[in-house]
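Below: one structure, written as structure tokens.
What you see is the complex with one protein chain gone and the rest in place.
Chain lettering (A and B) follows the sequence in which the chains are written, and residue indices restart at 1 in each chain.
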Amino acid sequence: MARKTTTQSKIVWTVIAWVVALVIFFPILYAVITSFKTEPEAIDGFSLIPSGTFENYITVQTQRDYFKPFMNSVVLSIGSTILALIFAIPAAWAMAFAPTKRTKDVLMWMLSTKMMPAVAVLLPIYILFRNFGLLDTRIGLTIMLTLINLPIVVWMLYTYFREIPGEILEAARMDGASLWKEIVYVLTPMAVPGIASTLLLNIILAWNEAFWTIQLSTTNAAPLTAFIASFSSPQGLFWAKLSAASTMAIAPILILGWFSQKQLVRGLTFGAVK
Amino acid sequence: MATQNTKTLARLMMAPSVIALLVWMVIPLSMTLYYSFQNYNLLTPQNVSFGGFFNYQYFYTDPAFFTAIWNTLILVVGVLGITVIGGIAIGLLLDQPIFGQGIVRILVISPFFVMPPVAALIWKNMIMHPSYGVFADIARFFGVQPIDWFAQYPLFSVIVIVAWQWLPFATLILLTALQSLDGEQKEAAEMDGANFVNRFIYLTLPHLSRAITVVILIQTIFLLGIYAEILVTTNGGPGYASTNLTFLIYRTARLGYDVGGGAAGGIIAVVLANIVAFFLMRAVGKNLDK
Partner (left out) sequence: MTLKTVLLGACSALAFAGMASAETLTIATVNNGDMVRMQGLTAEFTKANPDIQVEWVTLEENVLRERVTTDIAAGGGQYDIVTIGNYEVPIWAKQKWLLPLDGLGDKYDMDDLLPAIRGGLSMDGKLYAAPFYGESAMIMYRKDLFEKAGLKMPEKPTWEFIADAARKTTDRKADISGMCLRGKAGWGENMAFVSALNNSFGGRWFDEQWKPQFDQPEWKAALQFYADLMKDAGPSGASSNGFNENLTLFQQGKCGMWIDATVAASFVSNPKDSKVADKVGYAMFPNKEGVDNHGKWLWSWNLAVPASSKKAESAQKFIAWATSKEYTALVASKEGWSNVPPGTRTSLYKNEEYTKAAPFAAPTLAAMDAADITKPTVKPVPYTGGQFVAIPEFQALGTTIGQLFSAVIAGQSTVDDALAAAQATATRDMTRAGYIK
């Protein structure tokens, strides 16, 4: 970028940007801070400096073991994402490189399957799950999460793949490259960022899905969304314990998001921009 | 090469996804359609009978029905407005050369990683609570009576929470679109003496149109189905002030155990959502073709 900027304006922009960023991040920060306060401290007015107790985490862990729902969340979100990619990559590929008149309609139809309100179809799905023995199984929930996120995955991949210029393929073919070489040396490198960012986005969506994962699980397959539902409003003072449980539930995905945000952004750049 | 082959291959490649989604759509939809014509309360299973269109009539005449549709629209439009405008503003901000850009970006996108029930719980108990929330602390610091957000501005409060969750998504997409804007074009415009406002209207905004379309499309699909945030914070009230269509279905199907009524509500919601989607596609869909 060849724009001239004075140090002065850079400082002004920096201050504004940091203020905005901190305001947006504040609720999360405050929950983390509160999780290190004692319960009376938590409701005793505004304070950014906790007494630093770990008591809440210990209480939460004794009431409900964190490890099992955590593992379920990991398995479900990664499993359903991989499954969705296996289904979606060929479909998106076909739509992008061999589009027909109906491709757009098919895409819109796929997205419209997400418009059915989940609460209205719970009972039929519950009965189906019971009949197939899928209640409270990781397999059942993986299938479920795959199906709900599949439209978004197909759609995102389609927008990425479409950006890969067809001329490159032509050129490669002229050079006498075989289809195999074409895929390995030309297409894959161009598609990877898009696939990676779709993968990340879908892991986030699956991790945060809080309707089906609670309704269709009991103990064996219950992920962190169900873990949180154990702490939402018990009797008595609960602010600090709730903060601790919340922090435990969001920390893994938050950290993953932070580390992979460059990748996420690169993929999105590829897709959403002409 | 034979195009017929390509076409067949393309169909084969699409088949798994299409079939999976078809099954996923047809089975629940047909079962819901079936239930919507039954008088079926979960708690009195011995009284199941054919009800014709009674469930539809019952749902449609619910005193909260029109309020709920109106609230659904306000919620979707409100959140879209905040996230798109906020997303562009923050995108422009982050596009400036600043110190610690990486960290700022991480902070801004963080809300997207918070699961919806946790987001609602944090806002309800720690930020907007009339006695112990941060807003109340701020109000008391200035000697003002704290506002009881969920009682006085219920729908607005829900919109704020949902917008907070979706702002990062909009920001990310819009920011990446902004960054792809050609620097040379910008410079040329600057040299031509175009001021910031003009540059924004004639250069930046058209460039962003496709990204904005993406944001609107994806978010609308998710926003039409919002109910968990309402359940946690206002429970649809006071009165029907924050009841949207999905929450009304929730109340009928889950609190009332009215399987038939809930199914009818579900079908009505699907029809309305598709109408919205149709107009949405006509309004913004052409941006996707560019």
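For this structure, a couple of remarks:
Following the convention adopted for this analysis, a residue touches a chain if its C-beta (ideal position, glycine included) is under 8 Å from a C-beta of that chain, and two chains touch if they have at least 3 such contacts.
Keep in mind it's a predicted model, so treat the numbers as computed, not measured.
Residue A:Q215 is the one among A:S47, A:Q61, A:Q215 or A:Q263 that touches the chain missing from this view. The chain not shown here is touched by just one of A:V20, A:A92, A:M108 or A:L123, and that residue is A:L123.
Only one of B:I85, B:I201, B:L255 or B:I275 touches the absent chain when the whole complex is considered: B:L255.
Counting the whole complex, the residues of chain A in touch with the unshown chain are 39, 43, 62-64, 122-123, 126-127, 129-130, 132-137, 139-140, 143, 214-215, 218-219, 222, 226, 229-238.
Against the chain not displayed here, chain B makes contact via residues 15-16, 19-20, 23, 41-45, 47, 58, 61, 63-64, 130-131, 145-146, 148, 150-152, 231, 235-241, 251-252, 254-258.
Rule of thumb we're sticking to: only the chains that are shown with their structure count from here on.
Here the spacing of chain A and chain B, counted between their Cα centres, is 16 Å. In the complex of the two chains, the chain B residues touching chain A come out as 6-7, 9-11, 13-14, 16-18, 20-21, 24-25, 27-29, 31-32, 35, 42, 90, 93-94, 96-101, 103-119, 121-123, 125-127, 131-132, 134, 137-138, 141, 164, 167-168, 172-173, 175-177, 179-180, 183, 186-187, 207, 210-211, 214, 217-218, 221-222, 224-225, 227-228, 232, 245-246, 249-250, 253-254, 259, 262-263, 265-267, 269-270, 273-274, 277, 281, 285, 290. Of all the residues in chain A, the ones that touch chain B in their complex are 1-3, 5, 10-11, 13-14, 16-18, 20-22, 24-28, 30-31, 34, 42-43, 45-46, 87-88, 90-91, 93-95, 97-98, 100, 104, 106, 108, 110-125, 128, 146-147, 150-152, 154, 159, 204, 207-208, 210-211, 224-225, 228-229, 232, 239, 242-243, 246, 249-250, 253-254, 256-258, 261, 264-265, 268-269, 271-274.
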